[in-house]
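Note that one protein chain is taken out, while the other chains of the complex remain in position.
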Amino acid sequence: MSTVEDRPTTDTTGSPRENGGRRWVGRSVLRKEDPKLLAGRAVYVGDVALPGMLHGAVLRSPHAHARIVSIDTSAAEAIPGVAAVLTGAQAAELVNPMPAFCAEPVPQTAIAIERVRYPGEAVAIVAATDRYVAEDACAAIKVEYEVLPAVVDPEAAMAPDATRIHETLDSNVAFHRTLDFGDVDADVARAHTVVRTRARWHRMGAQPMETAGAVASWNPFDQSMTVYSNSNFHNFLPWAFAGMLGVSTNRLRMIPCAVGGSFGSKHFITKVLAIAGALTKATGRPVQYLEDRVDNISANDNVGCDRIYDAELALTEDGEMISLTLRIIDDYGAYFQFAHGQHGNAMAQPTGPYRIGSLRYDVSCVLTNKVQQGFFRGAGADPGNFVLERLVDKASEELGIDRAEIRRRNFIAPEQFPFKTPPGNVYDSGDYAAVLDRALEIAGIDKWRAEQERLRAEGRYLGIGLATCQERTGYNASEWWFLYDNPPLPATSTPESVKLDVDAMGGVRVEIGCPLWGNSPETVVSQVVAEEFGIDPADVSVTYADSTTGAMSAGPGGSRLTIMLSGATRGASRTIRDKMIRIAAHAMEMDPDDVECVDGTFRAKGAPSTSMSMAEIGMRAHLFFHDTPEEESSGLVAVHTYDHPYSTPPSADRKDMGAFYPMVSHACHIPIVEVDPETGVVTLRAYYAVNDCGTLMNPTLVEGQIVGGIVQGIGAALMEEYRYGEDGSLDTPTFREYLMPSMHEVPEIVVEHLETPSPFTEYGVKGAGEGGRLVAPTAIASAVDDALKPLGVWVDELPMTPERVVGMVAGAREGRP
Amino acid sequence: MKPAAFAYLAPRDLDEALDQLAEHGADARVLAGGQSLVRLMNARLASPAVVVDINRVPGLDSLAVTNGSGPATLRLGATVRQRTSELSPDVAAHAPLLVEAGAHVAHAPVRSRGTVVGSVAFADPSAELPTALLALDGRVVVRSRAGERTIEADDFFTGAFTNALDAGEMVVAIEVPGSPPGTGSAFVEVARRHGDLPVCGVAAVVTRSDDGRVSSARIALCGADERPVRARAAEDALTGSDGGADAVAEAAARAADGLSPRGDCHGSPDFRRHLARILTGRAVSTAVHRAAGEA
Partner (left out) sequence: MGETTAPEKIRIGLTVNDVRHDLLVEPRTLLADLLRGDLELTGTHIGCEQGVCGACTVLVDGTATRSCLVFAAQLDGAAVRTVESLAGADGTLHPIQQAFHENHGLQCGFCTPGMLMGACELLERTAEPDPDEVREALGGNLCRCTGYQNIVRSVCAAGRTMTADRNSTATTTATTTATTTNGAQA
């Protein structure tokens, strides 16, 4: 079925199936990150206080679309304690426009110049002695606007005569492309049934509990800048930040802070960096700019996909899925900074876990007067899973094939891996039927069906959901630009680095390039070091590198961190361990091949009493050059950069996008809901999930990621949504309107794991960071559907708010589609 | 999101508080629990020049059932915390509706500080406690330097976030009259999230006479109009009926008559009217059963 050439093979000895001898990889080691977080001693960016530091605040546009006629800052400047007030034009003299990944001419500055294009766009910024005074100053700025027509509806925005968001573009359709993989027309022609859905996935946002922020400190004397922030790209794209900040790349020092959650929203945070950067340059003093919640919701780039799908799945009579067509209108908002990266991402798994032979992917990226899209957990694959699984459920209905059975018939079989999907991405491994079977088992489906029947007799509506979805993991930034032919950027690797050293007393220290973003990098790194040296993870010290190390790290994102950190740490460990073996062998007058590292000692194979401790070797390596092998330099330090384990470039004609996201986890979710069709209230009664993310590095931590993701998925399914008024005003600017689940909306969630190791990665690990949210929304939609089946309801729009559910019930009653 | 500057006054007794309110008039806001006011001030949706903190005024924290010449009356002072009220056996015995409705208000840490009277005075058209007070036929006791007056709850709520207080006046207490035997009450609501303000909520108080007929019905709605409102048409449908399923259905069908809800991101006007009908049916049904002494 598929051929995969040039795939790397990795040493997977130590995978649980082949080697039960692993000691630390696979164990639920308690998190090393916890104590400082629990004690309130971790330093988040809002906790950074530098001598003489000022505080920033932003005046934001109340209008979705307006021309700025005039700005009068004189009253604000007169307020005692105000150090600087900058308009967009003034800030533009200090910092440059924000870096953009789009090829189209859509310039964006952190503070608007002449025109605002979304509600909440920054109009002026202030630095003052404290945030209170800074906000006083914002309130004293007088802005005169000429209100322009707001473009709110993405379909209306596509009309040739629609109000243009950017005069630099010919139309509000910033990007359109149709990509065919395989012979779609022939497959549809031979299909017995084509099921269709028009589905709506509204915009939601990451909403980490901590907002984005930066403390920037400009030193005018040596033209250098130090920036504390909660970005994770300080070791990936620091040059891009330097360009924006107007600092030479080798004089920008970016220091990571503990981060209060991101979920994809804090990669770039170029707005806060530019605001803090402009204010420190204007004042010559350190400036902290930390978004408040309204800043974050209205203007942070944490908004996810906002799509309208017209989707078709073609099947044979016996339910074989043969072709998928996705026509997508995606409302990108007012700017296009990250281009169509979320569609590049979606290209990793549009056909899901199924053997679908051909794909047509037609995407229109449309600009409107809303805050631009950024990234949010799922990053484009989330609505894809929603739509595909809805189509599969619909096919199950129309063909009269049980929904588990139709999936089973179409799953890629274990022996077909590595499997090349129609767009070219490769899936590494999996056993999807086993996951499905186990999920049905732990959910106790028969018991729930009986309960459903019992409740229906009482006029109550219980529903059992089912979804089987992919989670592509280990991203590769090529997806940000490979839908373009032009500029034809080559594929990237998106690497991760660590620096490991063993000191003279044998202590192991690892400096990592990623920040603490809520993940568990210290724990993972310690487990890997412990595994490789046979020492206790508690004895490993882990610190966070700033941007001056020069070692590349892309950090968390795209469910990559555990894959990449274990690769980097294992590589560095092996380099140092091998050097220590050589030094020990030299000291013990043996051949290095006869020396092994066991339990933190280096000993003769077969004669364990002949050994050296890590401290003995460490001291020798650090101080006694003449007692080490001739070819060895002093010291025990290694930087290991682990490149993406398996990526291939897209073909020039884009008939094959290449392997770019090949570590593919899989899950089956079975939520149980009860729906009150009169009030539209959906209550989750239970939730079952079986997940396969390859070798589990740390089962407890993986479960934490999955459960957390599922609850975000519950939010996506039932609650979370940016809403805009007809005039483009944002109706959901605080947590009182943008609703996320609380403890009360969450049922007991049962998670189980299967382990199909990846052949591409160290230890066989795959990612697990996004899976919960990638599966839960569509699974819950399926459950609501199942509950309301007697009423003829078909769910094709999320979130299923009480009003939407009541509307769906009424629509079904009236025979509306 | 930080409040604008204001002058802070902390009167030591009621007279001092009333003097300060008289002096500053409309520039002053009374601060009790602050769980709504401080939120608005943080967002600069309220920027009073003067804040009069009444938390140190003695006597305002009294919660008592008085048996004067007339029927027993529950009186809650202006600084009685919602949490205190909901845990009070007196309130549970005298006005269980206040407890039932109050349990829906936000979360324990907010109710520990927030006051019942503060919620009433704030007059949020979506809030539970004003609606409960309305259904309970409660009264609002207000004071100024000129003296004290009592305002019927129905006259107190004049619009969204507006009340019948004059400048210089403050609410010192609310009063809830006792209910005759054969009275049952219920509060039901639909909120988007536990603890959030409801999209719509219904408080019902039903009294049945010895023959089982509904002798009195008071139904109040939140989230269904510009202010907490009585559903008079529904009450009329129920009053004099046998309280059976048909009567309840009739009351429910009329519950939204004449309502003009404001729509927002949690529910359109139409949806709120829909919920008003559905929830009225449920609240009334429960209240009728409770009036008959059933669970």
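A and B label the chains in the order they appear, each numbered from 1.
By definition in this document, a contact is a pair of C-beta atoms (placed from the backbone, for glycine too) under 8 Å apart; a residue touches a chain by one contact, two chains touch by 3 or more.
Everything quoted here is computed from the prediction, not taken from an experiment.
For the omitted chain, the shown partners it touches in the full complex are A, B. The chain not shown here is touched by just one of A:Leu37, A:Ala504, A:Met590 or A:Ala810, and that residue is A:Leu37. In the full complex, chain A contacts the hidden chain through residues 30-31, 33-35, 37-44, 46-47, 49, 130-132, 206-210, 258-261, 263, 292-293, 517-520, 700-701, 703-704, 707-712, 734-736, 740, 742-744, 746, 748-749, 772.
Residues 1-8, 10, 24, 27, 31, 34-35, 38-39, 41-43, 49, 51, 53, 55, 106-110, 112-113, 194-195 are the ones on chain B that touch the missing chain.
The rule is simple: only the chains that are shown with their structure count from here on.
Interface of chain A with chain B (complex): residues 131-132, 135-136, 139, 292-294, 678-681, 719, 721, 723, 731-732, 734, 736-737, 739, 741-742, 744-745, 801-803, 806. Every residue of chain B that touches chain A in the complex is listed here, in rising order: 1-5, 43-44, 190, 192-197, 199, 264-268, 271, 274-275, 278-279.
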